[in-house]
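All protein chains of the complex are present and in place, except for one that has been dropped.
Chains here go by letter, A, B and C, matching the order in which they are written, and residues are numbered from 1 within each.
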Amino acid sequence: MSSSTAHKSSSAVEGGPSGRVARAAPSHEGAASDSFSRGGSLKISNVSFSVGGITILDDVSFEVKAGELFGIIGPNGAGKSSLFNCISGIYLPTEGQIHLSDKPIVGRRPTAVAKLGVARTFQNLALFNNLNVSDNLMLGRHRLMRTGYLTAALWFGRARREEVKHRLECAEIIELLGLSEVAKLPVGVLPYGAQKRVELGRALVSEPNLLLLDEPVAGMNDDETEQMSNLLRNVSQQLGITIVLVEHDVHMVQQLADRVCAINFGQVVVVGSPAEVVTHPTVIEAYLGADWS
Amino acid sequence: MTGPSTKARQIAVALWLLVSLFVLALISVLADGNDGLEKFLQFVVGGLALGSIYSILALGFVVIYKATGVFNLAQGSLVLLGTYVLYQFKEEYDLPFGLALLFALVLMAGVGVLIERVVMRKMLGKPVFSAIMVTLALLIIIDQIVRSIWSEPGYVLNLPWSSGKVDIGDVTIRHIDFWAVGSAMVLLVAFFLFFERTRVGLGMRATALDAEVASAQGVRIGVSYAMSWAVAAVVATVAGMILTVRTGGGALTPAVGYVALRAFPAMILGGLDSTGGAVAGGLIIGLAEVLVDGYLDYDWLGERFETVVPYLLLLPIMLWRPHGLFGTKTVERS
Amino acid sequence: MATLLKKSERAAADERNHLAIKVVDLHVSYQRSIKALQGVNLEVPQGKVVAILGANGAGKTTFLRTICGLLGFNGGAISQGSYHLWGQPADKLAPQRIVRLGVGQVLEGRRIFSELTVEENLDVGAISVRNRRATHDLKEHLFTQFPVLGERRNSVAGYLSGGEQQMLAIARALMSDPSLIVLDEPSLGLAPIIARQIAGIISDISTDGTTVLLVEQNAAMALSLSDYAYIFRHGKVAQEGPSEELRADRDILELYLGGGTSESKTKSERS
Partner (left out) sequence: MSSSSAPQAKGEQGGHDAHLDAQPSPQHAQLKPIALLPGLDTKFSTLAIALIIIFYPVLADNDFWTTVLVSTGVFAAAAIGLNLLTGYTGQVSLGHAAFLTVGSYVAAYFGATQGLWMIVWLPLAGVFGAAVGAIIGPFALRVKGDYLVVISLALLFFTAHVVRNWESVTGGNDGISTSGADLGLGPLNFADLRIFGHTFTREEGLFYLAWIMVGAFALIARNVVRSRPGRAMQAVRDRDTAAEVLGVSSAQYKIAAFVLSSAMASAAGAVLAVHQRFLTPTEPLLELFVSIQFVAIIVVGGVATVYGAIIGAFLLTVLPETIKTYTHWFDFNIPIWDKKLVSSSGIEPGLFNPGSFSNFLFGLLLVVFLLLSPQGIAGWIRAVKGGAIQSFWHNLRGHLRGRWFQRGEPAASRSRA
């Protein structure tokens, strides 16, 4: 990533965002605003998941309160991403139930879960590389739009109105993330850091109740990590979206999260405040190592 | 590669085949008495022979798929070209059969390498879609070349064992049937040993999974690719030879390539990347085709209903097992 | 790692050219337009550990891909400059020739063959080695070195955990008995405790006399492991020096590796 874009985005994140994000919120008054301004709660009850005879999640239970920023840490292969896949409906848990604001999720297809307002990012980026940045974001708003084949084919009237309206919404987030200059470029040609931001943007524009972030700062340098942390803090505090964050960067989680859950071998080791978790003996033994300061 | 579950599945399919054959035999005996059994056995022989040809055709697809990850739609035209090349050596240049076959196989291996070097190598790293489309184009090009070089009607390929047959009881087995089944079995074993036991085979499998990493580990991926096409072209020639002699009495027509279209179901029924699956799929399709032809002669099904049987059989099985009976599902863990 | 193959033969040549890698004024571009490297000069002495640091997009991975001859896979090409391995021009060599020269490679993101078994993965690593007996011994040796892999030698590699996969990737690279091993971000995406374990393995490899070229985001880990380090920036070497000196110089680290606050500086030291 070139330093100039880095700079631009950093100013956008640190300078402007509070105003802009806050402004984005009231524009959704009406049907969507209810689910938007208040994050949903997430309740994982006794979820187990195994594939090919290998148990990946073993009786996982915890609760994320509405509006909370919740961190999940744990070694590679502990089952963090699998848990996300269970929540977003990609995997079907072998046992247990997941509730989003008291609505059961298990058994719903990923599209149905998305319609409940669950948005996520992926560990290894899952962008549509051939589409440009604004089309990627527009796909984030897919669930909020109505145009079907027939209205689209006729175009004038509803389809066009809707398209214009949502493109303008996306433009705001694009600007907020410092991506305006590259909005027309296919995301495949963007540097990694920018792609990470596009993916976050795509999740944000979908006006989620619950945002699942799978290693949002993996492969980023310290500057970028810092920017991302600030952005997430803003999103959490000003939009009130519930965020669940899987991350290896324990320091980032420590600074950012309200509460943290440590997972090892598919089991919950401890749930608590960041300070409690990083000092927990099992966590130190299995994950952080003895010389963790 | 093949985990215990795959093995179990192979055994299950084999058992299922045997049981259904037995049930069919029982029904035909009940229906027609002793004649029914002979009729049935005759059909089974025919089905196995046809199925073996399909198996050989399918093995040609599998070797390229396993090594390069490309689904080669041009395999049918390799069959076509191989048959005509063999004809050229055997009949036009009047060479003894063994020598003609040897020359044809060597030449076809060269053709395979040439196609890979000149065209397919350049598709590396391009989307799978493009690679498939290129094989489609090759299908047309080779087909047109064969039709224009051998443009006169009435070529006949005479092989030493073209017309011989053996009678066992009232069941007649033609020599060519032995050749069909024998070649299929030999090729199956050879393929298995090659992929599972040799370094080159391992290299080819690694190349198919991730060519870049394979080459970074020292695998000569160019050799893997070229070799797979050479082997496929050789296998195609064998299949074309047996097919021509068995179905047309040696008369050559460009429609030989068309039979390869009917082998597609055989291949994906077994699973694109499974040699055992190719053979099993071929046998299942061949048996089904011959048995349907023999027993089901309802008018409303239409003439030559057996030509659509492979595809009719295929559709429900693919819904049930989208990767074929023995195909590998990619292992995912995140 | 134990010296089982080829090393003695190579030793003579090594002495003549004590530089394992010598790169002069290297320019690399992708698709003929994107300039990834713009004049890199770099040397890796035989037997040493050399680290390459730098922010995202600085050209580190491109450089490693150049060393391994893998540029062509992404449409990249050397447009200028020279690259020698043990005194031999290597800028036009195919990847497998570079492996044969004695370069073992651990690519970014582990990239194991997830559908092959652990043992088959290792066999692929040894595919360029002619001496089967020695290969077999080396494999058994590695299984004792990495007991986790030994236990699961017949299971499909895709089911290994991230740390185990990284170990497999390293073991696979060692199977060609390399004189030089290049590693791209070996700690990426691993738990701190596993990352340290991997660091230990790398330091073992170097004590056995193998030259190591290491690309890392994690500056603290890379500097503690290496003898000498280069910092890449915008496709060039921005700074170089003995690792201890660089480690002491906070300004340089801050300037080139980001982390504007003291907080994140201590962080990059710790994790």
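Please note the rule applied: a residue touches a chain if its C-beta (ideal position, glycine included) is under 8 Å from a C-beta of that chain, and two chains touch if they have at least 3 such contacts.
Treat the numbers as computed from the prediction; the structure is a model and nothing was measured.
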Consider the whole complex, including the chain that is not shown, and state which of B:A206, B:I268, B:A288 or B:L325 touches that chain. B:I268
Hidden partner chain, touching residue among B:Y155, B:F178 or B:Y258: B:Y258
Which of A:V47, A:A159, A:L213 or A:L232 sits in contact with the chain that's absent? A:A159
For the chain not shown, which residue from B:G98, B:P127, B:G154 or B:G169 touches it across the whole complex? B:P127
Since one chain isn't shown, list which residues of chain A touch it in the complete complex. 23, 26-27, 29, 88-90, 109-111, 113-115, 119-120, 122, 126-132, 134-135, 138-140, 142-143, 145-149, 152-155, 159-165, 167-168, 170-171, 180, 183-184, 186, 188-192, 202, 206, 219
Where chain B meets the left-out chain, the residues are 65, 71, 73, 119, 121-130, 132-134, 136-141, 143-145, 147-149, 151, 222, 255, 257-258, 261, 264-265, 267-268, 272, 301-305, 307-308, 311, 314-315, 318-319, 322-324
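Rule of thumb we're sticking to: only the chains that are shown with their structure count from here on.
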Look at all chain centres (mean of CA atoms) and spot the one farthest from the centre of chain C. B
Take the average of all CA coordinates in chain A, do the same for chain B, and state the distance between these two points in whole angstrom. 49
If you average the Cα atoms of chain A and of chain C to get two centres, how far apart are those centres in Å? 33
Which residue numbers or ranges of chain B touch two or more of the other chains? 331, 333
What parts of chain A, by residue number, touch at least two of the other chains? 52, 77, 123
Under the stated contact criterion, what part of chain C meets chain B in this complex? 68, 70, 73, 94-96, 99-100, 105, 107, 111-117, 120, 123-125, 127-128, 156, 158-159, 172-173, 176
So, in the complex, the side of chain C touching chain A is made of residues 55-57, 159-164, 188-194, 196, 217, 234, 257-261, 264-265, 267-268, 270-271
As the complex stands, chain A meets chain C at residues 1-2, 52, 54, 74-77, 123, 191-193, 215, 218-226, 248-251, 286-289, 292-293
